[in-house]
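Left out: one protein chain. Kept in place: all the others.
The first chain written gets the first letter, and so on, giving A and B; residue counts start at 1 in each chain.
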Amino acid sequence: MLTDITLGQYYPGNSCIHRLDPRTKILAVLFYMVMVFLANSPLSYGILIGFIVVGAALAKLPAGLLLRSIKPLWIIILLTMVIHFVTDPGKVLWQWKFLTITKEGIVLGVKMSLRLVLLLLVSSLMTFTTSPIVLTDGIESLLRPFKKIGVPAHELAMMMTIALRFIPTLLEETDRIMKAQMSRGADFSSGNIMKRAKNMLPILIPLFISSFRRADELALAMEARCYRGGEGRTRMHELVYGKGDALTGLVMLGLFALLAFLRWGLPA
Amino acid sequence: MSIQVDHISYTYMTHTSLEKKALDDVAFTLEKGEFVALIGHTGSGKSTLAEHLNGLLHPMAGKVLVDGVDLAAKTPEAKAARNRVGMVFQYPEHQLFAETIYEDIAFGPRNQGKTEPEVEEAVRSAMEFVDLEFDNFAQRSPFQLSGGQMRRVAIAGVVAMEPDYLIMDEPSAGLDPISRDSIFGQLRKIFEKRKMGVLLITHSMEEAAQYASRLLVMSDSRLQLDGPARELFTHEREKLEALSVDVPESVKLAEELRQQGLPIEGTPITKAELIRAIDKAKGWKAC
Partner (left out) sequence: MEPIIETKNLTHTYVDGQNQEMTALQGIDLSIAPGEFVAIIGTNGSGKSTLARHFNGLLTPTSGHCLVGGLDTAIEENLWTVRQTVGMVFQNPDNQIVAAIVEEDVAFGLENIGVPGPEIRPRVEKALAAVDMLDYAKRAPHRLSGGQKQRVAIAGVLALEPRCIVFDEPTAMLDPRGRKEIVSTVLKLNKEKHITIVYITHKMEEAILADRIIAMEKGRIVLEGTPKEVFTQVDRIRGLGLECPLAAEVANALDKQGHQLPPIITHKELCEALCPSK
């Protein structure tokens, strides 16, 4: 059974992290990503790890939950590490036939995979504490200034909203169509790739037709409720920055300064 | 020849917080040649039950036997048995996919491994049952038809598989009275000609009373009542009420008339029966 996609991996709660403005969280995550590439010493990595730990604690997320978000990508993380181990030149620590492991390789491998893990963790920290709906609002609001150069901020946000709304409906529909065609003796699991692809048509075609029908009806219903694009639209939840957001901004700037200092020292 | 539902139970999402019992020790037999209606509110488990009857779901306890063959077995016999049970889902017109009506109806028979001449024979006969003239409709696109016609194509797609048992989930949902009557007329014709076992899932007591000889009532994942329609409407009124299952309008009207002093006899479950009963009570001669 599929997990509820409208919640994404949202972990409902009311912590100070949950309550932060989505825009703050999105910007903070972007900022953090820059800092990950700024870090070059064990101390700086320690600070970045500490940030995640503190964030997760403030959000009252179970540690296991956060770590589980690494799972889908652990193969890539492992691969990154191994490739660096065996390919980087440097001081040879161990050699067997064509395989050489160098000290520099180990350091770089660990560093690279740690970076990946940190990027994953920080974005999960955001998605665990922000529902996709709120996130959509945040993205729309952040993109709005770019409207002048042709970024369709409102349209993108509306598309995301409708997708979130209709994905569960279409999943149910797929299940229904599949069962109906199976009752008519359809076979989805045998034959080569071409044959299998062809066997999917009795599911895909009705699904397309139904999606078009739904889109058509939805457009009509939206129009009936006075929808006319993003122009002149207001929002029930207007995003407002609060004290927490200011504080987060300061913390992020402070961290950035600290990491910059650890990397380059004081400006001369 | 029968579908035997032998004390089956089924639970969705076991071992999770969303665990939900859908079937709880359900047992009954559907004989070939019998027209049975299955009644119950949304969420009573009736759709889950239907999906067990052609092996889309397998029970967690108990067995479903079609002509004595356990559907859960992984044998060619079990596959053949599943094939003998046709299933018409709700809004079946939403499963149409082929370019022509012929191709769509032929989908099931082809999957059964029939030869092309056999397929054509099956399609012709199925189209005749649902009153779609072969020469006029076979090569047309199903998507240009009216809602009622599309539904008939979809039903023909199941009928063409020549099932011994036919499960129908609300075949009249969303149709206007005239399309509904024509679909039920066609169903009746297929039933009488092919002597299938029919299980009609419906919310409409009028449909159940008019077409089925026997009613099954489900509630809270259990089969609560099983018996001839008239008997249930006569003797199980209290239980039906407790399950908030309606009775046919004619039964209610007959009761009101009786309360007002008109001596209506028996339980008229259809309009025609009610008119006859009124004539009799009034001492009128029907012409």
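Throughout what follows, contacts are C-beta pairs under 8 Å (C-beta built on N, C-alpha and C of every residue); 3 or more make two chains touch, one makes a residue touch a chain.
Just so it is clear, the structure is predicted and the values come from calculations on it, not from any experiment.
Taking every chain of the complex into account, the omitted one touches A, B. Among A:L43, A:V92, A:M222 or A:V251, only A:M222 touches the chain that is left out of the view. Summary of contacts with the chain left out: across A:I162, A:M200 or A:A260, the touching residue is A:I162. The chain omitted from view is touched by exactly one of B:H7, B:K195, B:H235 or B:K252, namely B:K252. Of the options B:E19, B:E99, B:D176 or B:E231, the residue whose C-beta touches the omitted chain is B:D176. Of the residues in chain B, those that touch the hidden partner chain are 41-42, 144, 146-148, 173-179, 203, 246, 249-250, 252-253, 256-257, 260-262, 271, 274-275, 278-279, 282, 284, 286-287.
Not every partner is drawn; the one left out touches chain A at residues 4, 6-7, 132-133, 161-162, 164-165, 168-169, 172, 213-214, 217-218, 220-228, 232-238.
Here, only the chains that are shown with their structure count from here on.
Inter-chain centre distance (chain A to chain B, centres taken as mean C-alpha positions): 47 Å.
Taken in their complex, chain B has these residues touching chain A: 12-13, 16, 18, 51, 54, 56, 83, 86-87, 89, 92, 94-97, 107-108, 111-112, 143, 157-158, 161.
Looking at the complex, you find that chain A touches chain B at residues 1, 173, 176-177, 179-187, 201-202, 205-206, 209-210.
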